[in-house]
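Below you'll find the structure, written out as structure tokens, and then a few comments.
Every protein chain except one is present and positioned as in the full complex.
Should a chain be cited, it is by its letter among A and B, assigned in written order, with residues numbered from 1 in that chain.
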Amino acid sequence: MNRVLRLFRQRTYAFALLLVVVLLVLNVIVSPSLFGLERLPATLATIAPFVLVAFASTPSMLGGGIDISVGPLMVLVNCILVAVLIPAGLGSVGIALPILLAISAGIGALNGVLTTIVKINPVITTTGMLFVLIGVSLTIAKTPVSAPDNWTEPLADTVWLVPGAVITIGAVALAWFLLNRTAYVRNLLATGESDTSAYGSGVNVTAVKILSYTLGGLFAGVGGIALTAFLQVSIANLGTTYALLGVAGAVLGGVSLLGGRGSMFGALLGGLAIYLIQQLLTAAGVAPTLIVLSYGLVLVLAVILGATLLNPRKR
Amino acid sequence: MNDRSTGLRLTGIGKRFGATRALVNGDLELLPGEVHSLLGENGSGKSTLVKILGGVHRPDAGEMRLDGARIDLRNPRQARALGIATVFQEVLTAPSQSILDNIWLGTDGVFARSVGRHEQRERAADVLGRLIGPVPLAAPAGELSLSGRQAICIARALVRDPRVLVLDESTAALDVQTRDRLFEEMQRRTAEGCSILFITHRMDEIEAVSDRVTVLRSGRTVSVTPRADIEIDRLILDMSGEPRDSGATRATRELGAVTLRASGLRLGAETPPIDFELRAGELVGLAGLEGHGQDLFLKRLAGAVAGAGEVVRLSSDGRATTAAARSTASRIAYLPRERRGESLFESLSIRENFALPTMREDCTGPLLNWKRMSERFRHHRDALQIRLNRDTDPISSLSGGSQQKVMLARWLATKPQVLLLNDPTRGVDIMTKREIYATLERLCAEGMSVVMLSSEVDELVELVDRVLVFRNQSVFAELPRESISTEAIVAAYFGRGVEAAA
Partner (left out) sequence: MSDHASITTSLTTPQPPDRWTRVRSAALQRPILQLVVLVAIAVWLVVLVPSLPTNPRAITSLLVVAALLAFAAMGQTLVVILGGLDLTLPGYIMIGALLAVDGTAKLGLPLPIAALITVVGCGAVGAFLGFACHRWAISPLVITLGAGSVLSGLAFFLSGGDYGKPAPDPLRALASAGSTTFGLPVPPVIFIVLGCAVVIWIVLTRTSAGRRFYATGVNPRAAGLARINTSATWTTVFALSGALGGLAGMFIAGFGAGWSQGMGDPYLFTGLAAVLVGGTTFASQRGSFTRTLIGALILTLLSTLVLAYRLKEEQGLILYGAIIIAMVAIYGRERHVRDRF
């Protein structure tokens, strides 16, 4: 038993993996057609925003900070694409994609600068940014705007036999994989765990941290595109919903709020777990009035379980 | 004769932090191939000078020259790039990351790796191995003891083959074996032309390794002494402006009734049980290499950590109370080792820091009476000779030694019968140390029981009635008064007995 526990503690994503496996099994039992081949791309397209918002929350957390504005940023990108770019004739993939990613990465970078150079507490910075982004989203598209046919549609379906969601999630995963082959991720983890150690040893802590927020913004941009693909409508009100889902997903996946521990793989599992919980409750016929309650309960239990058995931190 | 333009030269360095002038006129000359020791009390500007060398702070005045060329270090990265490697006083590791990554931390750019993985492993294994023997490099750094983690920090500096190596009190956290290996490594490096700036509070180390010694006092360089002329008494005079107390002999103490009894205490799963009795008026020392159980034993006595065995305090009328960390009824006071992490509330005022455990005494009804708090504090402040401006200033404005005295006052205010001290003079300047020793003597004379864990053998030799030396989570040797000497204690660290004085 002790060995098993040690394994869980060393691999931060282990608990989320277990959770996902259990939930997958339960989900398949309750609704076997959910992961059937014909429905798979659509299911994956629904999952993509959950995973991507968890992805977007992770780099800043690994670096010892936090970014709760990635959810509203995703929604903003969705609104900009549907309510601004497409109607203005700038909706083609060659034009819209770079613009959207530049905007989202830029906002991430702004968060990074405010947190690292101006030295405002990241919870405060990103809460302020959350307000700003939700306000801007609502200004652009107060009521839902429907999108005409556009290039994002296949991302909710398939692109040459590959489910679109795999492309969006895969793009981010690939980017992180490449980053991992450089020294960046190691620098980031060390900075997150002890920024005095990193700084004193000669790490460029400022650059590392700003970059982590920029990456978060960039990933949120991809998330916004995936969200558009799936919704085909701009819904500015989703901002607050996604705001905390990202952090919840990352934390469930083993990313530590204190920094220095966790992985993107864990974030993927955490985002997936959150989706599966909600899906299971809906499919199992839990009364709609009880879904929110049950979801919250599972979250609370998962956190306590994770903390007591699997990741006891010395107080 | 050395070419005067080589080496690292600091002239007229000044640095202020807000209203405090940490350095006024600091001069330092480091020649290639020498081990240069830097001595100074807390508040002398020593740590600021080190941080300037490390690139953490920039001086307001003065200049730094490396091989004749002026340098301006804006951050630690630049310092490293110029070949100046600093091992700071605090053990700086990222515990969840691997030992290998910790050793190579900071050598890469944000993305680019400067050295390939394979070579990283080889060189890290080589350097670290010479300090603490073979260690699995993939293990998380947090698994090593404090001494091991300090060795990682030293290895981090060494692995870059620096021209200038700064060791800021690096030996404080090292166990004796590792320290000796470090000295060997230092010799090897200086033979190759590296300059080493070595900072320590321990006189025996100064005598052992220094080619020259610079003394700082109140932010100024006061003297530079070559090896041949080193005299400890002279150095102490330079540091403090005061002559050293001629070898204080341990006062004979009258011991009273048993005040604390520990029975069957086990520090580990399969270690032998420890029984211990403490009498009124006694000053008992705890010693041992880092991580051998003395720290845990003290915390068990304090009730701060739970475990097998029982600790009981016996009051004068014979009643027994079990020790528990938070209960005032147990009248056992514990002063923790890490001032910043475990004792101080830095943004709170001095008087509040003092009063926290005993605040109820300052209350009239439900409300606090600040005047009474200041009164109570003044009583202890006078007794301990704490120098400060206003007791409403934040405690961060005091020097380390003064802060420690306030902490001592905090616990003395709880009117304990048993006082447990965990390395109380760590990071405290010499003069304040003496004052603390005098206080402890007085307390014992008044009948208090004191248990003091110390990593400085000299201190133990000077103060205690008996010493428990720990080895492998149990008491290896208990040295009574007559047998206490530096040699005996250090021998016991390594599991060797010394012939008992006949």
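The rule is short, and it goes like this: a contact is a pair of C-beta atoms (placed from the backbone, for glycine too) under 8 Å apart; a residue touches a chain by one contact, two chains touch by 3 or more.
Since the model is a prediction, treat every value here as computed from it, not as a measurement.
K.L.:
Taking the full complex into account, find the residue in B:Val110, B:Met431 or B:Val490 that is in contact with the omitted chain.
P.N.:
Here the residue in touch with the unshown chain is B:Met431.
K.L.:
Give the residue, chosen from A:Leu7, A:Ala88, A:Ala102 or A:Val300, that touches the chain omitted from the document.
P.N.:
Touches the omitted chain: A:Val300.
K.L.:
Which chain A residues would touch the chain omitted from the figure, given the whole complex?
P.N.:
Residues of chain A in contact with the hidden chain: 114, 118-121, 123-125, 127-139, 142, 195-196, 199-200, 205, 240, 244, 247-248, 251-252, 257-258, 287, 289-300, 303-304, 307-308, 312-315.
K.L.:
Provide the residue numbers of chain B that touch the chain removed from this figure.
P.N.:
Residue positions of chain B that touch the missing chain: 18-21, 41, 43, 51, 56-57, 88, 90, 217-218, 240-242, 304, 325-328, 334, 336, 341-348, 352, 356-357, 359-360, 362-363, 366-368, 387-389, 393, 397-399, 401-402, 410, 414, 429, 431-432.
Just so it is clear, only the chains that are shown with their structure count from here on.
K.L.:
Based only on mean CA positions, could you tell me how far chain A sits from chain B in angstrom?
P.N.:
44
K.L.:
Considering only the defined contacts, which chain A positions touch chain B in the complex?
P.N.:
Contact set of chain A toward chain B: 179, 182-184, 186-187, 189-190, 193-194, 196-204, 207-208, 211, 260-261.
K.L.:
In their shared complex, at which residues does chain B touch chain A?
P.N.:
Residues 54, 56, 75-77, 79-81, 86, 88, 90, 92-97, 101-102, 105-113, 156 of chain B touch chain A in their complex.
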